[in-house]
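For this view, one protein chain was removed and the others were kept in their places.
Let's turn to chain A:
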């Protein structure tokens, strides 16, 4: 068999290939030759073959069959073989192959070899790809080499030790004694790697950190020597003496000085010296300054030094070199929390960076700008940010839009400004706005009551221009549905009112329904909006027609809505006005957890805040049916209301299983986004917080016994709450005459549809035996139509070990409680 070709030959051959296929062919041929050569167990040419294999591996071809050969090379006596073998091991092997453990013995022998280069090779390989088992076995050898006087080996051993510590943190203590005189080395290579080792140890263990704090003076001294020493040709990089070592030491000082007054004290001088003396014309100088600034920011430096640091960063921002500006923006972002005012001074420069052409710089500048926005500069900043939003790349638009919304919400100087800003964002970057902003915006708009007319007018105009941006269209159609009457009546004070007729509005909304640009969700919005307008506009017939057309739509969601709205027109027309009333103000609810109890009774402008009409109709329908089952099916009105019982969140009350899911889970939110748990009709609590639940004693309404069976007696006492005479507040008292406690006591109640019920949390769920105590719970019932109060109650408890459940109807309410 002819001698295998050399690496250079192979490379030359491969380079002559004109196509990828040709190259592949050549490589395959060569691989076959290499494989057969490996099979022959020929020691002479193994090195050459593995070298070729590594080259092919780099080009992307599979080379795993060479792994064992690498091991054989490592075991060879020749330096050339070992070198290629170790290189191959580093490139081809890793922890996941079991083969690598076979190396351990070879490495161990090589670590004790007489030639330093062989030892160096072994250390290098161990430091690159040593697994935890290998590290455990060989840590002792590494530690021995750490103490040697040969600087070539010492520096390699130090980095190898870092790798060992990373893989097996428990071995850290083992290296501690060897670190004693590492810093007294003269050789910069060893110094450098020792500092790396110390840094690693300090980062991993707080004990080590406190142990090494005593090294601070020594480090300061070394740094001083580096700065003060004259020109030294060996370590010089662009006129500065060993900048890499300086940067490393500064980093270690940062870690040592963090949170510790004494060390920080010791460092102050040298940091000031470095900060003022370093030449900044070249990248090297700036690298050192950058590290110095980061260190000053992190340790407990004196304020003068901090000001110096921020000023350096400010100077960096003005530098022409993009890299420096990038680095400055990154560090300003880190320090803006701590030194907010200092960074504010550079705000104009940062805002200018938004206009930079470089993507990385723009992103940093954007993040920093958002961090700098506060109540004072909101108007100016917002102008810049909106301009940025217009002109930036699409990848930024989503983040920028969200940031703008957040900032506007926190610092908006006026409602009109806020709405204008939102409009601007929606029109310029509408399609990139995140989905959850739509409900937030809607909530915001409902809350700014006096701006309704202005808002709906602007949204309408925007809609006329462009219907392609879905979030904008969704918000606009919702608003038109709600406030269409204001639009048509032309009552805007803020700007010139436009003359719009009902037909035009309906045209626009119908246009949305048929347009190809509208997403299904948007269509849902517009259908609902059209429906709402049926109570606000007079052209009901047109609306009826539209709704009935969509009753046979292919889109199931639309079809269901249309069918239900149709039903509303036909059979339940008397409910329609009540259903389609204005939405009340929605309180901002927490993103997790149930809605707060709302108290905004007097604020909304619409007439009686009655039931809501959630756009999400299907849910209430099924829930209403549950209720019907419960109440025995009288008054067969498919209740499309979300009846009241809110999760009395602050009281942590129970939800009534009885009423099914009838909107009890905080309501299928009146906004389409299911994630916003809406708080329910405010009127139940009448402007009260959770504390005083009712503010006057009921004018002498006699209590009544609602239930008395099996030893459990439930009594109702009544109060009428003052502000709203429609609300009756009932307190139940549950007592137990048996000898055994009733545990896990749960009281549930249901009322007919015309009432609304809210149950607050009980005082406890154990009814003590023999009338020793009682469980109380408060129920609030809204009875706007002054019908006779009826209630069905369900009791569940555990008595004498077995669960008991009972249903009862309560009809004997005293007239004063509901009239």
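Note that in this section a contact is a pair of C-beta atoms (placed from the backbone, for glycine too) under 8 Å apart; a residue touches a chain by one contact, two chains touch by 3 or more; residues count from 1.
The definition used in the following text is that contacts and distances are computed from a predicted model.
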Quick one: the chain not pictured, UniProt calls it what, "BRCA1 associated ATM activator 1", "AP-3 complex subunit sigma-1 isoform X1", "Syntaxin-18" or "TXD16 protein"?
"AP-3 complex subunit sigma-1 isoform X1"
Filtering A:181, A:218 or A:283 for touch with the omitted chain leaves A:283
Across A:59, A:318 or A:549, the one contacting the chain not displayed is A:59
Sites on chain A contacted by the missing partner chain, in the whole complex
3, 6-9, 11-12, 15, 44, 51, 54-55, 57-60, 62-63, 78-80, 83-84, 87, 90-91, 94-96, 115, 117, 120, 123-124, 127-129, 152, 155-156, 159-160, 162-163, 188-189, 192-193, 196, 233-239, 242-245, 247, 251, 282-284, 286-287, 290-291, 321-327, 357-361, 363
